[in-house]
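Right after this comes chain A.
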Amino acid sequence: MDLLTNILGAIATIILAFVVGMSYGGIVRKITARVHNRLGPPWYQNFIDAYKLFGKTTAIHHGWMQIMGPAFLMVSSVVTLMFVPVLNNGGWFTNLNFKGDLIFLLYLMVFGPLGMALGAGQTGNPNSAIGVTRGLSQMVGFEIPWVMALVALMIQFNTTTITGLMDVQQMSGTWLMFSSPFAFIAAVLAMLGMFRYSPFDIVGAPTELASGPVSENGGKFLFTMMSSGSIFSFVKLTLYVDLFMGGADNLIILLIKTFSIYMIPVLYGIVSPRYRTEQAIRFFWGWPLFFGILAILYAAIF
Partner candidate 1 sequence: MKDIKAKLTEKIKASFDTVSEKDYNGNRLDFHVDVKIIPQILTFLKVNLGYIHLSHISCVDWLEEGEFEIIYILWSPVEKLKVFVRTRINREKPVLPNIDMIWRQANTYEREMREMFGIEIEGLEGAEEFLLEDWQEMPPMRRDFQTEEYAEKTFWSREGREDAIDVREEIIKRSREEIPDFAKKYSR
Partner candidate 2 sequence: MINDKNSQKIVDIIQNWARKHSIWVLAYGTGCGAIEIPPTMTSRYDAERLGVRGAATPRQADVLLVTGYLTTKTLKRVIRVYEQMQDPKFVIGFGSCTINGGMYYDSYNTIKLLDKYLPVDVYINGCMPRPEAVLAGFGKLQEIIAEGRANGAQKYKDNLEWYKANQKKIIPSLLTTDYNW
C-alpha cells in the first residue's frame, strides 16, 4: 500500500472512531435517562455539546503543560487507535495493526492519561490533583485482572499480538470468550473500572471534586478531551471485541458487538452509587483477581 492510502485509511478510522464513540456516549445518556424514567436528550446530543465547546473561546491557560495535556490525550487515543485492528480483514482500516503488540498497546494507553494528569496538575486546582491520584490508584486496581486475562490469552495461544489472537479465533471458529471463559470474565470485570462509569467514576466525581482533572478546562481543551475520550472508548470496545468476540467482518457487526459489550459497564453503572477509592481498589482485588488466577491456571493447564 502506498502512503496516500495509508493516510486516507487512518483518517477514515479516526472519523469512524469519533462518530461511533460520540454516538455511543449520546445513546448512553439516552438509556440512562430512560432508566430514570426521563425522556433524555437526543442521541446526537454529544455532537452538539462538542460543537458548542469547540465554538467557545479559550481565553486563559495556566501554562504550557495544561495546553499539552489534551494534546497528549489526543495523541495517545489516536495512536492507540492506529494499532487496534478494526475489522478482521483489515482493508482500509489496517493502519499500523501489525507493528505493535498487546503489551505495547497497554503502555501506549497510559501515555495519554499521564499527559492529561500533568495538564490537570499544572492548573493548580487541588480537585484536579485529587482526581488524578484517585484515577491512578484505580488504574492499579483494574490493571491487575486485566493483565491477568491478557497474559492468560497470550500463554494459551503463544502470541502477544491482537492479530494473532484474532487469527486463532478465525481458524478455530470459536470466540475466545467461550474458549477461555475465565479470562473473559476477569477482563469484563476490569472493564467496569476502565470505562469509569459508576460505581467507578471516582475520578471525575462532579459533586465531590467538581469534575476532577478537567475542572479547569473549558472550551477547546474540553472539546479535545471529550473527543479523545470518545475515540478511546471506541478503541477499548474494539479491543474487547477483537480479543474475545472474534473481531468483526464488517462495520455493522462491529457496531452490534461493540454496543452489546458496551452495555455491560453502562447498565451496571446506572443502578450503582459511587465507590470510595479503597472500595474500588478492593473490588478489583477480589473476584476479578480470583477469575484472573483461574484464567491463568486454565491457560497453563490446557
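The rule is short, and it goes like this: a residue touches a chain if its C-beta (ideal position, glycine included) is under 8 Å from a C-beta of that chain, and two chains touch if they have at least 3 such contacts; residues count from 1.
A quick word on the picks: all candidates are chains of the complex that A comes from, given by their letters.
The structure displayed is predicted, hence computed values, not measured ones.
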- Note on the structure: Touching partner of chain A in this complex, from 1 or 2: number 2
- Can you list the chain A residues touching candidate 2 in their complex? 29, 33, 36-41, 45, 48-49, 51-52, 55-59, 206, 210-211, 214-219, 222
